[in-house]
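Omission of a single protein chain aside, the complex is shown with its protein chains in their original locations.
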Amino acid sequence: MATDTIISAKDLSLTFQTNDGPVHALKDVNLDVHKGDFVSFIGPSGCGKTTFLRCMADLEHPTAGSISVNGMSAEEARRQRAYGYVFQAAGLYPWRTIGGNIRLPLEIMGYSKSDQDERVNRVLELVDLAGFEKKFPWQLSGGMQQRASIARALAFDADILLMDEPFGALDEIVRDHLNEQLLHLWDRTNKTICFVTHSIPEAVYLSTKIVVMSPRPGRITDVIDSPLPRERPLDIRDTPEFLDIAHRVRDGLRAGHGDEM
Amino acid sequence: MRNLLPIVTVVAAIFVLWYAAAVALNAPWANDKAQRAGTDLSFSELVADTWSQDKPKLPAPHQVGAELWKTTGAMVAKGRAFSKRSLIYHSWVTFSATALGFVLGTALGIALAVGIVYNRTMDMSVMPWVIASQTIPILAIAPMIIVVLNAIGISGLLPKAMISMYLSFFPVVVGMVKGLRSPSAMQLDQMRTWNASSAQTFWALRLPSSMPYLFTSLKVAMAASLVGAIVGELPTGAVAGLGARLLAGSYYGQTIQIWSALIMAATLAALLVAVIGVIQRITLKRMGMAE
Partner (left out) sequence: MIWLATGIAAWALGWWINSVLSHRPPTRATRLAVPVIFGVTLIVIWECIVHGFDISAVLLPPPSMIAVTFAASTAILWQDFVQTALKGALSGYVMGCGAAFLTAIAVDRFDFLKRGLLPVGNFVAALPIIGMAPILVMWFGFDWQSKAAVVVVMVFFPMLVNTVQGLQDTDAMQRDLMRTYAAGYWKTLLKLRLPAAMPFIFNGLKIATTLALIGAIVAEFFGSPIRGMGFRISTSVGQLSMDLVWAEIVVAALAGSGFYGAVALLEKAMTFWHPSQRSRS
């Protein structure tokens, strides 16, 4: 299985020096993510799930251990534009149209004009925003903006999608809808997705692998492989299998909390 | 337009107060004159006199208005808009120094801000001085700059423009540094994930984000630039420009002339700031940053 390991962390630690002494954001984290996986990271705030994602993206530098992305260092992977990153807020530029926003990374990476047009059209289609190319972000709802920001991360065809609580700021109904769409997209494109969330149903619904983390120090307490099929209608959330996994996740989270008491 | 009535009321109140103050301030002189002539002034005569003196302590608005018309509109009608007695000519002189200084100051300010944002050493060494220099009454050196530049053979527009530049570049530096730093950590991380170069980050993210800050400081810079040009005209014995008119008026006690130069300067300031305001509104609207 070593050949299709996309992301591999070995004894990864990251310590921030603060005025109140060192904070162990991550301690001895080991994890392999395989090609085509949909991995969710779940845990209470301060458990290091976002920090871990940022280490994969070379936005944070581990103080010990190693992390490889696509078989190279995180920095090399970033330089080769190996992943698309979706932040918690859409972060679209108000002075660019939706099309212009999606075009931005393509311009930066030096794609030709015709290639840009073609890609913008394709990813807009992919996230169901065809026809909104000329609109400005502030003319769209929050859910549509977040879809545009996913399209922006998809535009340059990176194999990996890193998503940091992308739907955290949206309401439940929009969130369900986007979750469903995200699964479709994952199914069609066969990308590897790492997804940070603090919602148990979201993690269970989306993932093939759920990584439960706990704080002080930030570490992995459980890794759950989901037996759910790839095809997942929304009502799968009422099946006993689903509830079973959700239970395991909840127990994992509680156990993580237990040690500090 | 909800504010129209209140504004009109306030402006009207200012005029009423102005007329009343003119009566109060000019009355002693009118009474004096009447006493010497051995007559007693009735109230209406007193008011009429205080509003029509030659060298009043405070000229009434209509006197200033008449003087303004005489030195602008009437001159244009006679085809002598740019004669030495025309306020349009003096405004033009002041305006050209203001504009040149403003352009130079803005360019310098933006360049310095880019340096400060992109170079740590410059940030730590220059920025505290830029802030400290704002607390220093720079205008105090205005006369010296003029004399020094005159001594090395630079005279006319440039010395005044230098003072304007000096006054206008500080707000631009401060505003632009703030503006170029306004993108959130998230937006900058986003650029990093795309492996964007610093130049790409600058043109695609930092510069557009700084536009609202730039325009706000440009308005301050323009007002400061005009003050600089006017003060630059004070100590040199300059013969042209609104500042020179102020000084000449104060030498000869020509209060009406002082007030008309003052109103002209105010109009010029309002016009210039309004022009920037219009450009700001159009630009920001096209950039989708304002409704």
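Here are a few things to note about the model shown:
Each chain carries a letter (A and B) given by its place in the written order, and its residues are counted from 1.
Just so we're on the same page, a residue touches a chain if its C-beta (ideal position, glycine included) is under 8 Å from a C-beta of that chain, and two chains touch if they have at least 3 such contacts.
Predicted model only: the values in this text are computed from it and were never measured.
For the chain that is not shown, the touched chains among those present are B, taking the whole complex. Only one of B:65, B:115 or B:143 touches the chain withheld from this view, namely B:143. When you scan B:126, B:240 or B:287 for touch with the missing chain, the hit is B:126.
For chain B, the list of residues touching the undisplayed chain reads 2-3, 5-11, 14, 25, 57, 120-121, 123-129, 132, 134-141, 143-144, 147-148, 151-152, 219, 223, 226-227, 230-231, 234-235, 242-243, 246-247, 249-250, 253, 255, 258-259, 261-262, 265-266, 269-270, 273.
We take it that only the chains that are shown with their structure count from here on.
Chain A and chain B have centres, each the mean of its CA atoms, that are 53 Å apart.
On the side of chain A, the complex with chain B involves touching residues 54, 57-59, 78-81, 83-85, 87-89, 91, 93-96, 104-105, 107-109, 136-138, 156. Within the complex, the chain B residues that touch chain A are 184, 186-187, 189-196, 200, 204-205, 208, 211, 287-289.
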